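Complex shown without one protein chain; remaining protein chains in place.
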Amino acid sequence: MIRFNCDYSEGAHEKVLEKIAATNMEQTEGYGRDGYSMQAKELIKKLCGRTDADVHFLVGGTQTNLTVISAGLRPYQGVIAARTGHINIHETGAVEACGHKVLALSSEDGKITAGQVEDYCRAHMEDSDREHTVQPKMVYISQSTELGTIYRKEELEELAGVCRKNGLFLFMDGARLGYALAASDNTLALEDLGRLCDVFYIGGTKVGALFGEAVVITNPFLKEDFRYMIKQKGGMLAKGRLLGLQFLALLEDGLYMKISRHADGLAEELREAFHKAGVPFLVENTTNQLFPILPDDILEKWKEKYSFSYQQRVDQEHSAVRFCTSWATKKEDVEQLVGDIEKIYAK
Amino acid sequence: MIRFNCDYSEGAHEKVLEKIAATNMEQTEGYGRDGYSMQAKELIKKLCGRTDADVHFLVGGTQTNLTVISAGLRPYQGVIAARTGHINIHETGAVEACGHKVLALSSEDGKITAGQVEDYCRAHMEDSDREHTVQPKMVYISQSTELGTIYRKEELEELAGVCRKNGLFLFMDGARLGYALAASDNTLALEDLGRLCDVFYIGGTKVGALFGEAVVITNPFLKEDFRYMIKQKGGMLAKGRLLGLQFLALLEDGLYMKISRHADGLAEELREAFHKAGVPFLVENTTNQLFPILPDDILEKWKEKYSFSYQQRVDQEHSAVRFCTSWATKKEDVEQLVGDIEKIYAK
Amino acid sequence: MIRFNCDYSEGAHEKVLEKIAATNMEQTEGYGRDGYSMQAKELIKKLCGRTDADVHFLVGGTQTNLTVISAGLRPYQGVIAARTGHINIHETGAVEACGHKVLALSSEDGKITAGQVEDYCRAHMEDSDREHTVQPKMVYISQSTELGTIYRKEELEELAGVCRKNGLFLFMDGARLGYALAASDNTLALEDLGRLCDVFYIGGTKVGALFGEAVVITNPFLKEDFRYMIKQKGGMLAKGRLLGLQFLALLEDGLYMKISRHADGLAEELREAFHKAGVPFLVENTTNQLFPILPDDILEKWKEKYSFSYQQRVDQEHSAVRFCTSWATKKEDVEQLVGDIEKIYAK
Partner (left out) sequence: MIRFNCDYSEGAHEKVLEKIAATNMEQTEGYGRDGYSMQAKELIKKLCGRTDADVHFLVGGTQTNLTVISAGLRPYQGVIAARTGHINIHETGAVEACGHKVLALSSEDGKITAGQVEDYCRAHMEDSDREHTVQPKMVYISQSTELGTIYRKEELEELAGVCRKNGLFLFMDGARLGYALAASDNTLALEDLGRLCDVFYIGGTKVGALFGEAVVITNPFLKEDFRYMIKQKGGMLAKGRLLGLQFLALLEDGLYMKISRHADGLAEELREAFHKAGVPFLVENTTNQLFPILPDDILEKWKEKYSFSYQQRVDQEHSAVRFCTSWATKKEDVEQLVGDIEKIYAK
């Protein structure tokens, strides 16, 4: 069984493990106040061009999302997101459990536009009974999105502009940020995120770490007392250095981008094979997730050899599924799948 | 600087790291549904004498506490705990953030008694306006407690009896369970916990793992849909096998007890040295935490060599502090401290 | 200015006020344990054909909705509702503030169907990662709906059937129940609600009372400890008899139905006038709310004489607005508006 169902099937890049092992018996202060975490934070601030930012490490994505969103909202405020956004459909209502409504906007490709946000805010402000509705205060986007698409620089600039105009925080979920930054058509650098987002994170779990997300906060309001928030929500790792060490390993020599390019490159090979075979996609993208629409009988056959994840039914005989590559995907596994794509469509 | 301030200053026992490294590039299913997690769960159920139990792995203690407590309570119900309990004073109101009041009982030694719980429940039931007060529904205890003391078998049996009689869940925080089980005067086995508690956990973070707590649920009500709770509260690790692997390493050959005895043994050496030197304790105990009451000037001098944690002021010239040993504490470090204890009190 | 914008512009029916005044200086027990509240509860149980039900009085609709929904759900569970449902769009996220997601289903007429609920539940159960999504556990409907439509007996029976099959609670918001029961094409009696709903309420605020909603709970799980829920959520009125007295006044002689018929009858006069004048409706219905689609210039002119509420833009020159009648609407006010409808469309 070759797993293409997600990008977290293996452990961590060997450099990550080495760093953990090499420092294992050192004694350090707990809760992220150790020297390694400090180093990693400084490095991240430099990479993002924001030495004034605050950086915090959390263990996973849902936890990061709920902690950041809770930190930014008063009780009657909500967070705007694409209907397909992870916080809206794949976190068991974690945001609601913290008391806040997700204000879901329609989206075909996983992205939302500045125009949609502007319309939502205007409608709210024009409502004379607006205190009967949830007040929008934050915009949540994912880069890359849950459908593998990416925001372009001008799109992010427009979103940031609308957010500033309307007093909203712009929050970018970067669980798959590496795969977005490494995409062939990417136009955004970490410095752009540092400049445009009030808060975003650099995902480790899906990009070479055992676990871990590095939250970068540029907005002063969100910085205040953020460690209280982390602790209360159960996200403060006792041995916090484990997070600092992993991000050091990933970021100090450009490993993060290198392994992200590896994943995107292999995804491109699969994408081409599907294209050649005439397989349509639910959505076009350039990152490590592919959403081909395939006949159910082929999917049934492939199940024995490959794991992939089910996305949605398209018609009576076809379904959209998801194939992912990752930092750990082996070239030979991709080649085998390419062969199967070619074989079947050769008929 | 030698760290005695807590029991999570180092990484993990080498066997734990080895197991993670050895399986690193294997592909497994995510979110704790992999084979290693399954194996570890089976092992834990056997060790607790409860093959009918459910076992779940979470990353840390606060997260585990808030998830278990949320799972057990309806909105108007609260959890009884010692005033010194971790959930009451060291989790930034995590339980309250989930909507529930901690019903704090007075305690000198970190423990609460069956009589206290019984009195609390009786007073609630006798109150004709009881719907104006929080309904007690769970009892939270720690083993060992935040003051290093342990419950004896008969005490736990009485608590369990009162809980059953009054329809309360009995929940044991086992963040330091190893150090309790390994204590020289311990009378409780894992099977007793499986028999008496509705839910408890075997702590990994402080006892040889990088991180991780193994929750054992014996009560059917608490079992239901517990994975939803974990996911919502941000505690579901994508690479869940990391938790399964660590508990396999710790539990399959008795390593957990062996390293716990190591810590308790070294703590005993320190305890004896303090006793000999005539140093009183804030509370007497037999586990890996010690709370000597020392003159402030000695503490000031020791700060350069040792880290320890401040507990409370006792009088104008004395403070109670905490020294911890752990699975990782080195014998030579303990000997050095013993030497300093003897030296100073020789005067 | 004649107000047609809502059905709560006046105080209370005179019989309601009389009853409050007549008993004003009597001393009674607080918090709804007085004799008048007891009488009213018995009467309501009889009218609903459920002497085994529990009845509680709350002050307003949002409070009632959030209290009932909180009482029924565990933290990871959500409530299914029409996208137009009051809890989804007009309660400032009150349900989310209690920790629960509103699972919104599309609806053109304010109603949802048994088929939609069944599909939602099936999709949830077929999802192998369902613990990553909110578990549906309750269905919220309004009778009449926010668009003035009503459920027919067979529709409610089907919804109840799907709810029972899938283990969901069926909750009916009856803020405007009188106007539904009095509708010319109504097929549901209070006994049907008692038989089919797990919980519902008989709205007083919009149907002749100063304020107040009478919650009828038939499901044993929801009954348990409901008074704790009311108190915690701030809904327990110290002088609870004020609620009992009002419902006695409204229900002991059929006043509730009589005044509801009054409102529906006047609405019918307006509806006919609009129909005759060729005015289309956003949605057709038979209760006290009308949603005509009118030219913006006429609306502009009418604003000086009438208050009505804005619903939505339909095209560049037309908007849908809402006109309400109520128990208190005067025949002469309706006649004046009818005159204006005729006049304008005479052109």
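A few points about this structure:
The letters A, B and C name the chains in turn, as written, and every chain counts its residues from 1.
One rule holds for everything that comes next: contacts are C-beta pairs under 8 Å (C-beta built on N, C-alpha and C of every residue); 3 or more make two chains touch, one makes a residue touch a chain.
Source: prediction; values computed, not measured.
Residue C:L237 is the one among C:L237, C:L282 or C:V334 that touches the chain not shown.
In the complete complex, the residue from B:G72, B:G99 or B:P292 that touches the missing chain is B:G99.
Interface note: of A:Q116, A:T205, A:T218 or A:Q232, the residue touching the hidden chain in the full complex is A:Q232. Taking the complete complex into account, A:E131 is the one of A:D52, A:E131, A:E300 or A:E332 that touches the chain left out.
In the full complex, chain A touches the hidden chain at residues 31, 70-71, 74-76, 98-99, 129, 131-132, 135, 225, 227-232, 236. Interface with the hidden chain, as seen from chain B, comprises residues 75-76, 78, 89-93, 96-102, 129, 131-134.
Residues of chain C that touch the chain left out of the display are 1-3, 6, 8-12, 14, 17, 20-21, 23-30, 59-64, 66-67, 91-94, 97-98, 205-206, 210-211, 228, 231-239, 242, 328.
FYI, only the chains that are shown with their structure count from here on.
For this structure, the chains sharing the highest number of C-beta contacts are A-B.
One inter-chain figure worth recording: chain A and chain C are separated by 42 Å, centre to centre, where each centre is the mean of the chain's CA atoms.
Annotation: 50 Å between the Cα-based centres of chain B and chain C. Of all residues in chain B, those touching 2 or more other chains are 98, 228, 231-232, 236, listed in ascending order.
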